[in-house]
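A single protein chain has been removed from this complex, and every other one stays in its place.
Presenting subunit A:
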Amino acid sequence: MSKELSGNYWINKAAKIGSNRAFRNQQIFLEKPELTTDEFLVALYREIGMEYPKWFKMDRLSKLGMLAAELALGMPGGNLADPFGSAVVLANRHSSLDTDRKFVEQLKEIPSPAVFVYTLPNIVTGEISIRHGFKGEQAFFIDDLCPVEFMVNYVQTLFDEGNTHTCLFGWVDILGEQYNATLYSVSGVQEDSVHSIPFTSKNVYQYFDHEQGAVS
């Protein structure tokens, strides 16, 4: 059963990447329809100005999640105020299948250890946590469709338990040329009186489903 939330928590920032377009909150950040997926991810990395060489060694799921996290959270600003109260909760449909296929292909010869270490979907939560200094709860769920109600309840429960104060949560999925990352930065503080919106399933759905990444 879903909980109707009281609005005590706020979606302060959001990011959406899909079909060679990237949005930060409701603003288009980059659009390059002429590129392949891999080319677009690199173009987005350059546009964000990440300067994180390890990104190039990651699998595509982690690359996508890292870019969405960077758009939703901004660049890490040094010491995080509350690392143990900062959680990452993600979900997707295709697990690490994109990388698993690459690894199976390599088994014909000598497989790459650097590919093998990414044959789990939750590695992306670790990569984001390392980059942004999150040391709180980490979870990764797999479902056919984004389980919005379930995830909102899960994050709300984390907040209610009292140890989590901010959470990056959402959907990060990639298989071949199909990909979609939609991430939300949620906390108990309304950071922006105009752009922060109540953390409710309805608002999460709206941003997730809207082609332009807009929330009415």
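Basically, contacts are C-beta pairs under 8 Å (C-beta built on N, C-alpha and C of every residue); 3 or more make two chains touch, one makes a residue touch a chain; residues count from 1.
Just so it is clear, contacts and distances are computed from a predicted model.
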- Message: Please identify the absent chain by the protein name in its UniProt record; candidates are "Fumarate reductase/succinate dehydrogenase flavoprotein subunit", "Transport permease protein", "Phosphopantetheine-binding protein" or "Carboxylase".
- Response: "Phosphopantetheine-binding protein"
- Note on the structure: Full-complex touch with the removed chain, picking from A:E34, A:E109 or A:D144, is A:E109
- Note on the structure: Among the options A:A43, A:L80, A:L97 or A:V117, the absent chain makes contact with A:V117
- Query: When the complex is taken as a whole, what residues of subunit A touch the one chain not shown?
  - Reply: 53, 56-57, 109-110, 112-114, 117
